[in-house]
Structures are given as structure tokens and as C-alpha cells.
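Heads up, this is only part of the complex; the chains shown haven't been moved.
As written, the chains take the letters A and B, and residue 1 is the first residue of each chain.
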Amino acid sequence: MTDLQDISQFRFWSNDTVRFADIDRYGHVNNVAFAVYAETGRVEFAEVIAPGSADGRGVGWVIARLNINYRNQAHYPGLIRIGTAVEKIGRSSVVLKQGLFCNDVFCADTESVIVWIDVEAGLALPLPEAVRDALKPYMLKSSLGA
Amino acid sequence: MTDLQDISQFRFWSNDTVRFADIDRYGHVNNVAFAVYAETGRVEFAEVIAPGSADGRGVGWVIARLNINYRNQAHYPGLIRIGTAVEKIGRSSVVLKQGLFCNDVFCADTESVIVWIDVEAGLALPLPEAVRDALKPYMLKSSLGA
């Protein structure tokens, strides 16, 4: 099983900062904010893999599934570091894994499925060869097989 | 497998409304807003099961896992109906399933795991008998066995 608190799994890193408004009445970062941090990393990654793909026009990505495992509380103020890696490349979809760290403490991991679509038609398209090639350097070490 | 677009699965319903700020540059409800709608249903449910448990003080719930399957786009303006049911009652945790409907169209389902804790200590506690009893009427039909 993949250890997503092992930072060496990730070659792609994004930053976000805990906003005061991310805190809820428990005094910690609300669970919803983790979905935002996951998006920060995912969209930055998607833009590197296929520039312009998060424009909301033409072809691009849509999210089909998001799973968040909450591991540790996060607090304000905090710097969030998000590692993003590819677990699996399908015909028109990609499975991503992320490790989220708040002030260097592992606080959550995510699994998400993104699908390459025609945005206006809402239809899945096969991943272009250039996109497949761009994804490969970011495979999880543990997905590279032995 | 449970059909979460079957509204008869759910005895507990909550409402939310799509806010203009929930829309992103795709012109549809952003994926993060679904995590908010899931929370709307989950906290209302938790407050019915154990009043005061979402106060952020004493004993109460913390979320350990949230999975969202995105099924259909949602748009502004929209009324969100959230059905919440119990799939499994553990020693200190509960598995919830939700069906989310936007203007009566099935748009997402969720699975979440919530844990009964001592909020200050951050430690899991066994579910009180009163809480277990309060949960039972909300079991998914498909979890009720044959």
C-alpha cells in the first residue's frame, strides 16, 4: 500500500495558505478547506500537463471522484504543501494521489479521478498522446512496478 | 450495490441552495461546493442524532473520510436536496451515505466516516448507547439485511 506521507512519492508540489475563513467553530481547518487545497494542487498539475485545460472551454478536465482521508488537524496560521502524483492512466481518465502537509505535518491524503472531456458536449474523450506522455514522469514510485 | 439515486433509501433530508459564489469558470457548481452540501446534511443529521455534538466542545463528531462521486453537473440557481442515511455503525465510528439532488436531478453521492471523539483530547470514544439507538432508524434499506 502506498505511503502518501512519504514525500519522496511526489515530484509535483503546490502551495496554499490556511485562510482565517478556513477555520470553523472547532478552531481547526474545516474539512471543506481540504477539498480546496486538493483542488489547488490538482488544477496546477492539470495546467502543467495540458496548458489551458482548466479554462472551462474546449477540451479539458472534469472531476469524477474525490476521496479525502483526514489524518491530522490543521490550524491557522499554516502553510499547506500539496504533493500530487499519478497512480493510473486510463483510456480517458487519470487517477491522482495527493499528500497534504500543514506546516510540514501530514494532515490528509486524497485520491481523485479526473476525466478528459469535451467541455461543451460533456463527453469523455480518449487522452491525447501528448497528455499521456506529460503524465508519465509524475507516476507514483509505487505504481512504477517492480 | 446500493442505488443512492433511489430517494426511498433516505429518511433524513436537508436543503441547501446553490450560491452564485459556488459557480466556477466552467459555469457550473464547483466540486468543492458539493463538499459543503455534504456537510450541510451531515451536520444537520449529527445534531438530530446527538444534539450539541457539532458545538466543537466536549464530545462530538469529527470526520475521518469523505468520498464524493460526481454524477451530474449542477447549476445556478438551484435547490439542493441532501438525503443522509447510515450504512454501518462501528465501535466509535459511523459510515454515512448521501444522495445529492439539484433541482431534483441526481448530481452526486457521498460516503463519509465520522468518529465520536473527546474534542479537546482528540481521542476516539465508544459510541454512547443513546447515540447508537438514535442512528438505527436511519439505516439504508440495503443495509438492513435480508
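General remarks:
By our rule, a residue touches a chain if its C-beta (ideal position, glycine included) is under 8 Å from a C-beta of that chain, and two chains touch if they have at least 3 such contacts.
This is a predicted model, so every value here is computed, not measured.
The total count of identical chains across the complete complex in this file is 4, with 2 shown in place.
FYI, only the chains that are shown with their structure count from here on.
Chain A and chain B carry the same sequence, and matching their CA atoms takes a turn of 180 degrees, rounded to a multiple of 5.
Chain centres here are Cα averages; for chain A and chain B they lie 23 Å apart. Only residues 24-27, 30-32, 35-36, 39, 54-56, 62-70, 73, 119, 122 of chain A touch chain B when the two sit together in their complex.
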